[in-house]
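Structure first, then comments.
A protein chain is absent from this complex, but the other protein chains hold their places.
To keep things simple, chains are lettered A and B as they appear, and every chain counts its residues starting from 1.
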Amino acid sequence: MIDQQKQSRLKRNRKHTPWQMSMRYILLCLGLLIMVIPMVYMVSSSLKPNDIAFSYPIRLIPTAQEATLSNYDYVLHQKNFFTYVGNTLIVATATTVFSAALSSMLAYCISRFRFPGRNLLYSIIITTMLIPGLAMLVPQFELAVTFKLVNNLWGVILFYTAWVTPFSTFLIKGFIDNIPRELDEAIYMDGGTVFTIYRRVMLRMASPSIAAVSVFNFLFAFEEVGWSQTILKKDELRTLPVAITQFFQAHNRTDWGYVFAMTCLAMIPVILIYVLLQRYFISGLSSGAVKG
Amino acid sequence: MKRHVGIQILVVLIAAMMMLTSFACAKTPAAPAAEATEAPAAEVTEAPAPAAEPVTIEFWHNYSESDGQIAVLDELIAKFEADNPGITVEPVYMEWSALHDGVVAGATTGTLPDVLRGDIAFVPQFGALNVLVDMGALPGYADVAASVLPSANSTTSMNGSNYGLAANTNTKILYYNKTLLDAAGIAVPTTQDEMWNAASALSGDGKFGFVEAWTGWWNVGPYIWSNGGDVLSPDYSTATGYVNGEAAVATIQKLADLYAAKALTGPTMDPGAIGDTDGWASGTYAMEVDGPWRGNALNSAGIEFGAVPLPKGTASSTSVLGGEDFMMFASSSDAEKEAAWKFIQFMVSEDAQVAMAKVGQMPVSIAALQNADALAAMPLLPVYVEALQTAKSRPVIPQWSEIEGIVATKASEAITGVKDAQTAMDEAAAEINALLAG
Partner (left out) sequence: MSTRFSRAKSFFKRKDNIRMLALLFPGLAVIGLFTFYPIIKMFVMSFFDWKIGYQQVSQFAGLMNYAAVFSDKAAGIAIANTFYYMLLTVPLQMIIGLLVALMINGIRRFTVTFRLMYYLPVITSWVVVALLFRNIFSNQGLLNYFLMDVLHVTNDPIGWLSTRWPALTATSLLGIWKGIGWNMVIFLAALQAIPGEYYEAASIDGLNRRQQFFRITLPNIKGTILFSLVMLIIGAFNTYTPIMVMTGGNPAHQTEVVLTWLYYQTFSVSGKMGYAAALSFLVTAIISVLAVLLFKVFSPQKEERKS
């Protein structure tokens, strides 16, 4: 199906004049320029020595003599930098995996079965998407205390999973709605069970949409600050975004060079995940809930 | 076929993630457990004498890392633990607002530290949350309290009880950029009027003569006090005639004029303004009334500066009392409370206070204030001791943080010209009165 789409797209493109094509490239590049100026600013600031990071007049690109990797050197030798990175990766990965599992199971059940309370369940899921998450900070904190989840990475993982699962379910359900039911029936004929269908049909056929929500979920868990700051008080448990925030508040003078160096490093895993999953990303979104 | 390959990649990815996660699960619970078993074991072998149950106390603080205070704290804790076998102190650093929000979030459930060293303004606020221990009833409190500055410890007393013990004190004095003042040929101001005139003279061309980090009573209060005004009546029953009194309104009006003339700025009046520390470092700001930390920041930024007590207003030179107090929490067990009290007494001892003075914390211990080492480490100590003699504490009442918020909002409205000074301060008085009545 994807190949077909690609072909028809190519066919369409063939009719375009070279002039139209080059206009598109030019416009895209111009747009890109605006999009990346702040990013360039960030990377270049991470290469400047601290005292000239924001000196006036501003230089977008540091001169060759000024450019230095000392910020990276400092950050990488911070005693806890790799602990923070490790914690963040653990939290983000676990959240992604758990929410993928939970939401695909929920989506499958809601999409395929009629059971008492199904509509209620679905509307609860939609409602939880509407409430501002920060508003629930205090009741959720009480809950975390009850379950001894304070100062525990599980406290972050479980709550993140609970937050992202509704949206993931919503997206995956839309995708599953479009998977032909004949496949399910064929498996029932062969004596398969609900589990078999989940494993053989849902996980397989819906994998693009699972990949797509995984990108969203990983990113969310990777950069969340408020909750993880509330619940992880110990330095060796902190996640990278919290460490970055504490870092620029802890010092009398904000060491922008260090902050931006840390940020640039922190972007690498997210870019990797996106690049790895981006093929599924588009196709996972292209059918299903997004279509309405 | 193509899809098949895709699935395989996904499976591998998920498998990798699973492995990472199981590694995480194995690691997380293991870490604290290992710590818990190691630490007491080491102590038992070292200290055979007292057979007291080992106890661990959690200590939340916001000592500054870049000033080397955390390193000193670690040394002090090591010393305390060696002196008191069986007690382990677990320090947790949090920046100011995280510290505050952490206590508020943990209050209902009792998820609190055993000892906290935090802003003196926290005492009435946490007192209202019903989480603090009445430390005045602890054995030996009176003796320890007698060894610290009475003005500093007055910040812990509310309704006749003491909900803390002074940890460090400070007040605000006038810092000025010596290079800029000399270049403009301006003498160091000795009165408020001279200070504002100097601010105007030093401004222009993207530079500002005066910077004020916030507009709460902490910031505008000293000027108003020095001009004979106040925020509340002495019995804390009303704000009418005080926060909107003549002296207060005239002072706020002066600040508004300075702001309009671009001689005064600050990140809460103008979010586009450069932060005070960064602005000092780049030579944008020439003067600021601030606490001891400003000196450290200026030193590390390589700025040549001087400092004098707050210039006199029409009535006096009355600065505001700042600093931190130690607090203990009702949610701790008796053994934890006992250990916490021992730790606090240790932290206000002369030695500990001098050690902290060397990295920029002004002592409350009267002995430490006269200690030669402390004096050598803090060249500005004499200026501060002079300023402290007339410095005033903000009202220690539960509603204070809300009152401070109201003052900050209304003063900011007046200074930035959203409202005129009299209207804004009248509104502040009305809101504060409603708060005091409710």
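Note that in this section a residue touches a chain if its C-beta (ideal position, glycine included) is under 8 Å from a C-beta of that chain, and two chains touch if they have at least 3 such contacts.
Note that the structure is predicted; figures quoted are calculated from it, not measured.
Among B:55, B:70 or B:107, only B:107 touches the chain that is left out of the view.
Taking the complete complex into account, residues 5, 7-13, 15-16, 20-21, 24-25, 27-28, 31-32, 34-36, 38-39, 41-42, 54, 56-58, 60, 98, 101-103, 105-106, 108-109, 112-115, 119, 121, 124-125, 127-140, 143, 158-159, 161-163, 165-166, 169, 181, 185, 188, 193-195, 198, 219, 222-223, 225-226, 241, 244-245, 259-260, 263, 266-267, 270-271, 274-275, 278, 281-287, 289-292 of chain A touch the chain not shown. Think of the hidden chain as still there; on chain B it touches residues 97, 100-101, 104-105, 107-108, 110, 125, 128-131, 206, 267-274, 284, 330-331, 398-399, 401-402, 405, 409-410, 412-413, 416, 418.
Criterion: only the chains that are shown with their structure count from here on.
The centroid of the Cα atoms in chain A and the matching centroid in chain B are 37 Å apart. For chain B in complex with chain A, the residues that touch the partner chain are 2, 6-7, 9-10, 13-14, 17-18, 20-21, 23-24, 27-28, 31-32, 60, 64-67, 92-96, 98, 101-102, 105-106, 108-111, 275, 277-278, 281-282, 293, 296-297, 300-301. Listing the residues of chain A that touch chain B in their complex gives 2-3, 51, 54-56, 89-90, 93-94, 96-97, 100, 137-138, 141-142, 145-146, 150-154, 204, 207-208, 210-211, 229-230, 233-236, 246, 249-254, 276-277, 279-280.
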